[in-house]
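Selected chains only, in their assembly positions.
Chain IDs A, B and C follow the sequence of writing; residue 1 opens each chain.
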Amino acid sequence: MQALRLHRYNERPTVDEIEEPKVEDPLDVIVKIGGAGLCRTDIHLYLGQWHELDADAPLPYTLGHENAGWVHEVGSAVTHLHPGDTVIMHPRPSCGFCFYCRGGNDMHCPHGFFPGLTTDGGMAHFLKTGARAVVPIDPNLQPADVAALADAGLTAYHAVRKAAPDLYPGTSAVVIGAGGLGHIAIQVLRALSPTTIIVVDRNPKAIEVAKQIGADHGVEADGSHIDKVKELTDGNGAEVVLDFVGELGAEKDAWQMTRPNGSHYVIGYGGTIEIPAIDVISTERNVVGNLVGTYNDLAELMVLAAQGKVTLHTKTYPLEAANDAITDLDEGRLPGARAILIPS
Amino acid sequence: MQALRLHRYNERPTVDEIEEPKVEDPLDVIVKIGGAGLCRTDIHLYLGQWHELDADAPLPYTLGHENAGWVHEVGSAVTHLHPGDTVIMHPRPSCGFCFYCRGGNDMHCPHGFFPGLTTDGGMAHFLKTGARAVVPIDPNLQPADVAALADAGLTAYHAVRKAAPDLYPGTSAVVIGAGGLGHIAIQVLRALSPTTIIVVDRNPKAIEVAKQIGADHGVEADGSHIDKVKELTDGNGAEVVLDFVGELGAEKDAWQMTRPNGSHYVIGYGGTIEIPAIDVISTERNVVGNLVGTYNDLAELMVLAAQGKVTLHTKTYPLEAANDAITDLDEGRLPGARAILIPS
Amino acid sequence: MQALRLHRYNERPTVDEIEEPKVEDPLDVIVKIGGAGLCRTDIHLYLGQWHELDADAPLPYTLGHENAGWVHEVGSAVTHLHPGDTVIMHPRPSCGFCFYCRGGNDMHCPHGFFPGLTTDGGMAHFLKTGARAVVPIDPNLQPADVAALADAGLTAYHAVRKAAPDLYPGTSAVVIGAGGLGHIAIQVLRALSPTTIIVVDRNPKAIEVAKQIGADHGVEADGSHIDKVKELTDGNGAEVVLDFVGELGAEKDAWQMTRPNGSHYVIGYGGTIEIPAIDVISTERNVVGNLVGTYNDLAELMVLAAQGKVTLHTKTYPLEAANDAITDLDEGRLPGARAILIPS
């Protein structure tokens, strides 16, 4: 089969002919890939940035951590999945037996792995993964349409799902960053709550799209944005601020936009949270961490996708043209859309 | 009546003869003081530190923000309190009509005030307060025994009450700072949860007392304390860390001791929370603010006091000897005990 | 002023000229009525059915328990309301000082009263109520448009608000009874959750309206309805069943339609819940009580109304024509609409 393989850091990956993966373990599942999302992490990987953190697999390996397709073959202990089932992959197969797994808190399993980063990924005709990562979805969904929800979408969903109980009528939620995750967050906020959605971004076009998919207000991040958010929220800030940027000042703005007794959700990263303790206690605000999402989160997000409540703009490329997709992503030619690789 | 009045910053307050307060507003309540707790905030007040923040009343005013006693007289609109009722005062009378008050979230009322800081306090024979601040308590409780729970105790209770749902069997809670609030927190943790309690302090004697009142483990803050807490928690830290110090490095240690998916409760202050966003998200940890507590929190804490589950060590002084109490507090002659002023 | 007064049971009330109410208590509020909803309870009142339960005021008294209008005059202790404010009345002024009131749980206050049932109501030019019952609303809202949300709407909102955390993507909610409360419940479900909404009613026209305002499926209560609900829910029933009928078999059907681990919300009444304990435990289902709603519930519902997410069909009558409205209601000439009395 063909697979997009990374051989050397700082060089582009290549599409190679390699052997198809085989079921070895009783809980193995082989998935025929219908679409694999390309994301900025893939660029970081070939630039060796994850290698410096000692966080990726030994070279060479197959890229692709946002995968969807159809079950091809299952191990002997897998009885709930069948060849032909339409599926999306949770990005991190987990052990199933630790306290975290037993409570549905998959991402905190100390024994998980990450195909596309720590083992061979899904930019290939076939992917081998573990049964615990495989989410059956509505057969009417096209894998290529939803693949990019597997990681980016799941992360946005998880944060909004945690915030939703605080987003009753009369509240506001700020979404900082109207990119891929932000657009999903807005659609999920709209589906899960009646809150007033305020989107903040530097790019007026991204704000425009955000308003078309459900944001109530758009605020350009031009230096006056904290004041403008406060004007929209009785001068006090929003009950929930979801920061999808996490650097370049957004991580400071987010706190400033958070209302007393409210919560600042950290999702993007790069910067440093820095708050005097007196400021934390005198307003009783919280900083909330968010780590991808659970298996059930992904299953729920797929329900919203099947209902048409969450959609993605995508541009598809044949797997062979993977490097065109990388170039388009790298050169900013995919505003508001996700590149999806499709094996022929 | 006599009252401890602050006349000039950087000078000791004096016990003066002033007029008794009178009911003026229909919701006013006059309380005969049975005991008023002296706390470090009172020292900050006479040193003018709150004045610099523009946060205290115009001089002169009566000190005393931890007050308990008996109802003396009530305004025309007060029907649920009667002269002779034993009562403790929530430190911050609130409006009763805003969204926060209507949801029981008293501390966030934008219209509250703070007797002893922003109006005359309770180091006097009588205190005038609002009906919404008055908590009726078990008549078997002595006001002088519980007065110091009104603010310090309430703050500790509120933080533990919020943390308790995460403290199921098998978890650990770290209490940083085995002083007044820490001792109350340990007793409340013991009453509200089966968690393993680890106390961290620089003072071995304070740790000893902490263990006598319910802590399971004591760790001396000698530089090895983060490692020792991790050893006691499978190498991963505690589900909940309650930081009652908030400065001098404790505010950094607290985060280090917090387990993935756990929460760092900020209660003490002075320092700055400083955490890379990547560290927040990769472990999905939270920073939780805590602002004193609600009226019902104080009512619940008084139930624990009446049941003997929370006790305080106190040293009483006649109101006339207030400056002896201040001197004892200032010179560290009250380890593990609270000074209580009692009008004769 | 004019007021609709009940003088004798089993006789129609009459529009009398009586004196305007006056502020007597410091927390009194006089409201100029903009609209008062007529509901079936008013018919029960004049038929003496509440008198038999010893649950109404001594005759004569003014009817009207769903009231909205504008503040006219306030007592001396009321500082947060001002003449001219547009307001809706929570149906049950509460004491503000008991444990329930302090926790925002107004309906459980043991000291509340009920204008229109236990004191003079709002079918008049002016109503006297307590400050704790008055909810300021968006001045763009017309009192006559929202008055009927004060009791019926609030009851539907409260139940849905409690159920919403269980209504994540992939779940279903059944609404039994597509009348006034049911229609509001559907709109609130749509605003607060992404759940699949199934409406069950005997009347195909009411189902049709329900689908227009947000229901996903309609099921006619023709004997096959339990089976049909199960077909729509994988054979297992819905996570949440909201029974707005509560009699004539609906109270039994509701339980049958409830999925294992789900909850049957009782809102309508008249019948008896009757379930073998083995059936409760072997499926871990719950029966949930619902009692009107809180002050903050009503404030939140008014936000949805101001946002246009919850609307009512109304037919207005001048107060003088109150008995025409009663006749229309009694003879079933108001399908899907609420009668609103407007003082001239």
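Rule of thumb we're sticking to: a residue touches a chain if its C-beta (ideal position, glycine included) is under 8 Å from a C-beta of that chain, and two chains touch if they have at least 3 such contacts.
Because the structure is a prediction, the values reported are computed rather than measured.
What's in place is 3 chains of the same protein, and the file's complete complex has 4 copies in all.
As a convention for this text, only the chains that are shown with their structure count from here on.
Mean C-alpha position of chain B lies 42 Å from that of chain C. In this assembly, the C-alpha centroid of chain A lies 42 Å from the C-alpha centroid of chain B. Shown for chain A are the residues in touch with two or more other chains, namely 170. Interface residues of chain C facing chain A in the complex, by the touch rule stated above, are 161, 165, 168-170, 191-194, 299-301, 303-304, 307, 309. Listed in rising order, the residues of chain B touching chain C in the complex are 25-27, 76-77, 80, 95-99, 102-104, 131-132, 294-296, 299. Within the complex formed with chain B, the chain A residues making contact are 99-100, 105, 107-108, 170, 246-247, 251, 260-261, 266-278, 280-291.
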